[in-house]
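Every protein chain except one is present and positioned as in the full complex.
In order of appearance the chains are A, B and C, and numbering begins at 1 in each one.
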Amino acid sequence: MTTTTPAVSPMDLDEKLALYRTQLALRFFEQRAYDMFLENLVKGTSHLSLGQEAIAAGVAAAMKPTDWTFATYRGHAHTLARGVPMTPVLAELLGRSNGLMAGKGGSMHLTSVEHGVMGSYAIIGAHLPIACGAAWSAQFRGTDQVAVCFFGDGSTNIGAFHEALNFAAIWKLPVVFVCENNLWMEYTRTTEVTAVENPAADRASAYGLESIMVDGNDADAVYEVAAAAIARARAGEGPSMIEAKTYRHGGHSRADPGKYRPDSEVAEWLAKDPIPRYHTRLLELGATEDQLVEIERDVVREVDLATEEAKAGGVPGEDLLMKDVWADGGSSWRN
Amino acid sequence: MTTTTPAVSPMDLDEKLALYRTQLALRFFEQRAYDMFLENLVKGTSHLSLGQEAIAAGVAAAMKPTDWTFATYRGHAHTLARGVPMTPVLAELLGRSNGLMAGKGGSMHLTSVEHGVMGSYAIIGAHLPIACGAAWSAQFRGTDQVAVCFFGDGSTNIGAFHEALNFAAIWKLPVVFVCENNLWMEYTRTTEVTAVENPAADRASAYGLESIMVDGNDADAVYEVAAAAIARARAGEGPSMIEAKTYRHGGHSRADPGKYRPDSEVAEWLAKDPIPRYHTRLLELGATEDQLVEIERDVVREVDLATEEAKAGGVPGEDLLMKDVWADGGSSWRN
Amino acid sequence: MAQLTFREAIARGIAQEMRRDESVVFLGEDIGAAGGVFKGTVGLLEEFGGVRVRDTPISEQAILGAAMGAAMTGLKPIAEIMFADFFAVCWDIVVNEIAKSRYMTNGQMTFPLVIRSGNGGGLRFGAQHSQSVENWAMMVPGLKVVVPSTPEDVIGLMAASIRDPDPVIFLEAKALYSTKTDVPDGEIVDTLGTAKVLRSGSNATLVALGAMVPKALKAAEELAGQGIDCTVVDVRSLVPLDTQTLLREISATGRLFTVEENPRLCGWGGELSSIVSEEIFYDLDGPIVRITTPHIPLPAADALEDMAIPSVERIVTTVSKSMNS
Partner (left out) sequence: MAQLTFREAIARGIAQEMRRDESVVFLGEDIGAAGGVFKGTVGLLEEFGGVRVRDTPISEQAILGAAMGAAMTGLKPIAEIMFADFFAVCWDIVVNEIAKSRYMTNGQMTFPLVIRSGNGGGLRFGAQHSQSVENWAMMVPGLKVVVPSTPEDVIGLMAASIRDPDPVIFLEAKALYSTKTDVPDGEIVDTLGTAKVLRSGSNATLVALGAMVPKALKAAEELAGQGIDCTVVDVRSLVPLDTQTLLREISATGRLFTVEENPRLCGWGGELSSIVSEEIFYDLDGPIVRITTPHIPLPAADALEDMAIPSVERIVTTVSKSMNS
């Protein structure tokens, strides 16, 4: 396990408080989304990142507003962490016309170009090469933008992973790949179907990359490796691949109780929950209980408000159905 | 560069003479095929292995008749090396009804199930997972068959390569992957678009495999690493990946003069031509000039005969056109 | 007789054939211990063990490549592609390798394999997990394409597909997984390439597939109330296509309406329409009308998805409008 020395200055307490707030926001938002699923308000499927918040939050903290995020179907956290407001995200899960994509994308495809969230992709592996394309465009146009691409441990065995990593390396693209290794695919343990122990890090050398592993339940540690990798990318030094070890507290998707996992494993990881851990650290660093309670209250208020606003959204109609297949705004395939 | 100690006994002189004969047969056959292309008798495309014969010949010598070969569009050599007679192969290139597949496959798809040649595949990468499937079947049925899968250096950057290697490793399949690194894709140098120097060997560790490199212009060396890898596969010890360095004397396909390659590089590799080299070695080992000349004459006779027989083949007719889309022998899509 | 859901019928069909034939093996993602993401394969690992029922990595090309290589060397693999949309990541193995290799080798190889997959919409999964891809497969010479619409058909057509020596794409309408009907006990084996006439009428013929079949039946009932008497045919198998039954039933009424879940362009209904207007043109009494999902990606929101996929109401309105014009 190699870790690189970050070329970045560490966060000050205010920044860390903000990072705490982000993690809490992701947590509370998804807990609410889960409750609303139980009330049958969230339709279709959804995939929660409960337990994995430190990664989305830590990486986002290291990004500039002009940088790009490429997320997966498990993308609520990555979307919110970039500053996308809660209301349209929640409304999208409810299938309302005030949703982030007016209900047309759903939970698995959250996108907010305005915030640099360049899509959430639900076919394993596809967005890795797509992130390369955005990075190529930044390189070509000479901007300093960096593309950050999140994916899971199980996604390292699909062909597109391999093509994208090689491609990014040879073109020295400003892209940072972040593997969130939560040990499980859907219901299968990734090590059971993967030839190496660390599915991303142990393969970095196949692309001439350094092997970078980080504790994905420590937002500061994530921030540091991400900031270093992003700085390298911005400086024209090419791609990095980070493997962040973590765990999802719940099942794979909304309907999955996750019972295939040993109780002891779940317990072990619940004990490593990134949020209480960060809470403790902040107190050690001199934050006050009051400060933290206030943040918590503030987040709850935000989630409550989003809930109300999302629920108030209308049902999308036929105008939306037939809109925006094409750039002319319409859907006609004929002249 | 790691080479493994072969668990196999070295070849005696007779076996080496046979290996020489195979290399010569591949060489003369393809030279004839090229002549016939110039005469406009070979239609469509074809891809010659001139200069690479030591690999096909050396690996085939290490295989049992019941083992399986999976080849590429550059598969004349691999097909003939398994004992498929020249006439049907040449007739296939001519598009005649006495062709190996009655003209329906062509140069890029040589197949002779009877000889364990389980197809030649013209879409880069596809046959790697397919070879895994044959190996799985051998494992499942408890036979000792091994699947050997050839591919080029440029083919290591496609997704299917990655999926197949991981799959073979986790299921411990009896499959041997042989990368013929002839330095070039079609007209692009592989190292220019590949993140590592040795496109197969440097990636072996990503699949928990040993890195094996061999001089692909030395049939004995190829034989030895192949025999060792095949023995491991047969013993249930799982897959191997061999990278054999070599060079194609001609262009990528029949119409390509290969002018993009520096003269010095071509000259360097012509000097390493596996056939004169093996010729010298045999003399050193006590073979006589007469023996070698006789082998050469014999091969020429075989090629001449195949030429006559292939040319004598008929033009395939509509019965063949509409045959064998389905297992019932027909092509009807309707009842 | 037992009540069986569509999803339970999958496992029963596979189990029936795995019991019968040792060379039938099954591979895919999360099909073993988890019993499949749609719970269509529950109990198979337990009964047949981890050697015959094998979980794979997320490597669809490897899954289908393995199935193909195994099929050409004597096994009869069943491979699962979890959602039919994912065919796109392994399409080469399907269309360029599996479909063509028998022909290219002049019959030297045979590919007795089944690729089963959850197909189509209705579950609000959005554009990448809801599309209906039957026509992707129908378009490719060398593939058989089977789409059952009832639990009993699932078993019988699954058995027929597994026993068939050719590669079969077996598409399971996700919208039907929870439907439940009585299914006879004992072995069920059906025949590929046979359409089923589910209802006989004299005014128009509705031809439907998969999840559209129950909707077409319901629509026919409503149309009967309006005095429009419809034949309903369940295609069941796109390749081989039972043109005998289809042309006979269409000739008989003189009017054809197709009900297709797929987006419009190049759907099976277009193919059927072209066969009809080539072969029984003079039997037609009026336009051939296709009722399809519009030519758009499927939206995720429940309200939008319901508007997109043909509904009973849309079928009724379209047919009655066209019959009365």
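Note that in this section contacts are C-beta pairs under 8 Å (C-beta built on N, C-alpha and C of every residue); 3 or more make two chains touch, one makes a residue touch a chain.
Nothing here was measured: the structure is a model prediction, and the numbers come from that model.
Asks: Check the whole complex and report which displayed chains the hidden chain contacts.
Replies: When the entire complex is considered, the left-out chain reaches A, B, C.
Asks: In the whole complex, not just what's shown, which of B:Thr194, B:Asn217 or B:Thr246 touches the removed chain?
Replies: Spelled out, the listed residue whose C-beta touches the missing chain is B:Thr194.
Asks: Tell me which residue among A:Gly133, A:Gly208 or A:Gly258 touches the hidden chain in the full complex.
Replies: A:Gly133
Asks: Touching the left-out chain: which of B:Arg96, B:Arg248 or B:His279?
Replies: B:Arg96
Asks: Touch as defined at the start, partner being the missing chain; which of B:Gly154, B:Gly216, B:Gly238 or B:Pro274 qualifies?
Replies: Answering carefully, the residue with contact to the hidden chain is B:Gly154.
Asks: Take the complete complex as the reference. Which residues in subunit A touch the chain that isn't displayed?
Replies: 68, 101-102, 104-105, 109, 111-114, 118-119, 121, 123, 125-138, 140-141, 145, 147, 159-160, 163-164, 166-167, 170-171, 320, 323-329, 331-335
Asks: Which positions on subunit B touch the chain that was left off?
Replies: Its contact residues with the unshown chain are 43-45, 95-96, 99, 102-109, 121-126, 154-155, 157-160, 185-188, 192-194, 260, 315-318, 320-322, 325, 331, 333.
Asks: List the residues of subunit C that touch the chain left out of this view.
Replies: 85-89, 91-92, 94-96, 99-100, 103-104, 126-128, 135-136, 138-142, 239, 263-271, 273-274, 276-279, 281-282, 284, 286-290, 295-297, 299-300
Here is the rule we go by: only the chains that are shown with their structure count from here on.
Asks: Measuring between mean CA coordinates, which chain is farthest from subunit A?
Replies: Of all the other chains, the one whose centre lies farthest from subunit A is B.
Asks: Using mean CA coordinates as chain centres, what's the subunit A-subunit C distance in Å?
Replies: Here subunit A and subunit C have centroids separated by 36 Å.
Asks: Taking each chain's centre as its mean C-alpha position, how far apart are subunit A and subunit B in Å?
Replies: Here the centre of subunit B sits 45 Å away from the centre of subunit A.
Asks: Considering subunit C alone, which of its residues make contact with at least two other chains?
Replies: Within subunit C, the residues that touch at least two other chains are 56-57, 59-61.
Asks: Can you list the subunit B residues in contact with two or more other chains?
Replies: Correct list: 159-160, 163, 166, 170.
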